[in-house]
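Report on one structure; see the data block that follows.
Of the protein chains in this complex, one is absent; all others appear in place.
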Amino acid sequence: MKALVYHGPGKRAWEETPKPVLKAETDAIVRITKTTICGTDLHIMKGDVPTVTPDRILGHEGIGVVAEVGKAVSNFHAGARVLISCITSCGKCDYCKKGLYSHCEHGGWVLGNTINGTQAEYVRIPFADTSLYHIPDRTDGEALVMLSDIFPTGFECGVLNGQVKPGDTVAIVGAGPIGLATLLTAQFYSPSEIIMIDLDENRLAVSQKFGATKVVNSSDGKAVEKVMALTKNKGVDVAIEAVGIPATFDICQTIVTAGGHIANVGVHGKSVELRLEKLWAHNITLTTRLVDTVTTPLLLKTVASGRLQPKQLITHRFRLSEIMKAYDTFGNAAQERALKVILVNE
Amino acid sequence: MKALVYHGPGKRAWEETPKPVLKAETDAIVRITKTTICGTDLHIMKGDVPTVTPDRILGHEGIGVVAEVGKAVSNFHAGARVLISCITSCGKCDYCKKGLYSHCEHGGWVLGNTINGTQAEYVRIPFADTSLYHIPDRTDGEALVMLSDIFPTGFECGVLNGQVKPGDTVAIVGAGPIGLATLLTAQFYSPSEIIMIDLDENRLAVSQKFGATKVVNSSDGKAVEKVMALTKNKGVDVAIEAVGIPATFDICQTIVTAGGHIANVGVHGKSVELRLEKLWAHNITLTTRLVDTVTTPLLLKTVASGRLQPKQLITHRFRLSEIMKAYDTFGNAAQERALKVILVNE
Amino acid sequence: MKALVYHGPGKRAWEETPKPVLKAETDAIVRITKTTICGTDLHIMKGDVPTVTPDRILGHEGIGVVAEVGKAVSNFHAGARVLISCITSCGKCDYCKKGLYSHCEHGGWVLGNTINGTQAEYVRIPFADTSLYHIPDRTDGEALVMLSDIFPTGFECGVLNGQVKPGDTVAIVGAGPIGLATLLTAQFYSPSEIIMIDLDENRLAVSQKFGATKVVNSSDGKAVEKVMALTKNKGVDVAIEAVGIPATFDICQTIVTAGGHIANVGVHGKSVELRLEKLWAHNITLTTRLVDTVTTPLLLKTVASGRLQPKQLITHRFRLSEIMKAYDTFGNAAQERALKVILVNE
Partner (left out) sequence: MKALVYHGPGKRAWEETPKPVLKAETDAIVRITKTTICGTDLHIMKGDVPTVTPDRILGHEGIGVVAEVGKAVSNFHAGARVLISCITSCGKCDYCKKGLYSHCEHGGWVLGNTINGTQAEYVRIPFADTSLYHIPDRTDGEALVMLSDIFPTGFECGVLNGQVKPGDTVAIVGAGPIGLATLLTAQFYSPSEIIMIDLDENRLAVSQKFGATKVVNSSDGKAVEKVMALTKNKGVDVAIEAVGIPATFDICQTIVTAGGHIANVGVHGKSVELRLEKLWAHNITLTTRLVDTVTTPLLLKTVASGRLQPKQLITHRFRLSEIMKAYDTFGNAAQERALKVILVNE
């Protein structure tokens, strides 16, 4: 089969590789019908993710059709249309029993990381019964590719951890795909204000279309002052960090109101300065989270009911065989005005 | 009347001052029968708390007898024995309605800070109806002085925010009065292990008497290694910071397990380094809190039932008129083996 | 002044009565600008509410302008536009401190019940600081009259107690004003399905306009079968009882799924049969609640942001002086297609 293979920093190829085979009774082989590229894949390509070694097939998102299952798989049979979760869960370890799938002792984020991933014609999915989801009839497949990773991430790490509630004022720092997924799912809880903060005017315009009530361009370094002005100096109930650098974290800790929440979604490469000399008496809650994908069933229901429209995030479509070009486009997101790309293999 | 008056950094005196009078219809005047000295008072004496200006009477803890009430006070009458909360709550502002008394728009921590406090023969208590508590019959007054501040602080900021639950492994960094109050109230929730960490062997010995299942002397800088060894390298479910410096915060963020809680209790004077490059994917919750004293009624019940024995923390007793000497003793806590001192005015 | 006075079962009059005066330092006198009639007022008129004695001015909803305040009132001054809560809260008793205003030791539901109410030109509001709310600028007054009682009731007793969450299937039995307020506020949490059940086709049509995804006419006694068919025999996650009779309660307990919630909103005059022989193993949660109005600030924010449109419920408008006629209209709601009536005194 063909797959997108990582050959070390800066090197990738769409090339022939062996088709995966069942290794354990709990495995399934899935033929990919649609997949996508994640910001994390770009980090991998830069060599920033040391767990990814050369010759790895990338990708941790997608939908497909089950081709074959191991003997212990009971929820799925060949021919089933499935959504692949970016998090693999054994369903049996202490972490999985607590819903902390991200820290599964035998899984977690492994696809396109420590084992081969979904940017291929076929993928092997370990613990298929607890790592795949049936696709409801009449549900648009493209929308569901967004449920492999970015929507559970925005929803769990940002919205649920941030405890967004009706009437709240919410700020989201970062209007990339994850920030926008956070914006869309934050609306499940009817906050009064959602202030979107980013450097890119196009993304801020998209944010407004997606439901942001206010937008702040932070390129002048005055995001904090602007948010404080917009909130009559009270600050926000929930500040969601969806970038992953010290400067954006600092905005969050500065604009959060007493009793408020800071929910970190971004992937951070270095430490941040936490202003405990002010925050110790500010009664705040700060959370971090690698997505668990425990809310995938809930999100599937909101898509089925039409409440959530994940497809809005898709800006570009390619054939899977054009994935090299798709990487180029996605890698140049600002100029291409790219949010999420869909790769089709049908 | 006589009172302990702050006259600027390093200067205090037990001296004659005017007896307080009612200023608002919601005030009460309370004759102090027992009070104590807080670690915060020592900070004030060093000049570390800029909101405290010269000529202020210090003290934010104590019990007494109501001498006089304003016309709008309905819960208390002259002669009532009362517990004074360190936090003054108007009961009417948005923060108070949410139980965030610490951020009350008209109160919060004001006693012995922005208005005169309890280290005096009489004190004026604003918003008496919502800032005083009736003392149940047959309850020991000394025990209750501990409920003005340190027990609600340890319980709310440490135990409740840390979400201690049965079977948990808890670490408390700092075995001073607040850390010990945290240790005692953590046991309300039946954790399996409570590891107490401090530099002082005497305080660690006290911790063991108070219910710590393990103690770690951190004076060799190896607290993290020791805790990881004690927990078979899993770390702790709840790490409670009860000191207020970067080094102790760092212990907490290093020993907390995936999915765990860091509850900050300590008063911090400077920023700390938050290791988001590790923690972003560690699914932790970090909380800060200035005590709200919303749990005072609950704590009163646990004292009345004998479940909580706050008196254990009292190591020294003085007459109120000996308060200058009491400050010296308390200011030299390690050598004097002092935890809490009681000042009696009866 | 003029007021609507109850003179015993079946007897009411719009008549001259003494204007109320301040009785306590915490009182306010409010000039009513808009009020309404509640289903409970009709029950009172039938003699069903024994706490209401002859010569009582009815009414527990409304907005107005503060005319005068007692000395201990600090949140409001003469001239302030205010929303009157149907629940009076002293803000000082144990119940109020826990947010259980409905059981306030000195308040609770007293207006138009044990003291004179809002269907008058003026009303005395005890504990004004904690029983009135400022009306935000540019907010429509009619909408806010709906926030005195029915919206907090539907939201607190139905939606919050029912723990409605994104993706849920919710059934609401009873499409009267309270049921409709429940329907509107349930949407704060983005359930996938809201099934509205009633006997009246007009109210079901209104329900669909207000966001119900399915409606069930229960006049043939087959509501249960219909709901089970609509849910593929799984039942509903949340069943909300908004009528108050055994038959509608029975629908709720029969359609709730394992692990689901029954939230009672209705006022019941007699006992119901609880099928514990089935439910003991069904892992359900059943709640009851007299509204506390703790969510009034939250609801005000959702109205200000435009997320909630309470005005939709208003079908008829009268001058306050026409209240006798308004009672007739509201008392004949089905035929008049009446939901809520507004009485204007401006």
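The first chain written gets the first letter, and so on, giving A, B and C; residue counts start at 1 in each chain.
FYI, a contact is a pair of C-beta atoms (placed from the backbone, for glycine too) under 8 Å apart; a residue touches a chain by one contact, two chains touch by 3 or more.
Worth saying up front: this structure is predicted, and the values here are computed from it rather than measured.
Q: Check each of C:43, C:98, C:134 or C:325 against the chain that is not shown and name the one that touches it.
A: Hidden-chain contact among the options goes to C:98.
Q: Provide the residue numbers of chain A that touch the chain removed from this figure.
A: The list for chain A reads 25-26, 71-72, 74-75, 91-92, 94, 97, 99, 129-130, 294, 297.
Q: In the full complex, which bits of chain B touch the chain not displayed? Write them out.
A: Looking at chain B, the ones touching the missing chain are residues 165-167, 187-190, 192-193, 213, 297-302, 304-305, 307.
Q: Identify the residues of chain C touching the omitted chain, counting contacts across the whole complex.
A: Within chain C, the residues touching the omitted chain are 95, 98, 100, 102-103, 244, 249, 258-259, 264, 266-277, 279-290, 292.
The criterion applied here is as follows: only the chains that are shown with their structure count from here on.
Q: Take the average of all CA coordinates in chain B, do the same for chain C, and state the distance between these two points in whole angstrom.
A: 42
Q: Got the chain B residues that touch at least 2 other chains?
A: none
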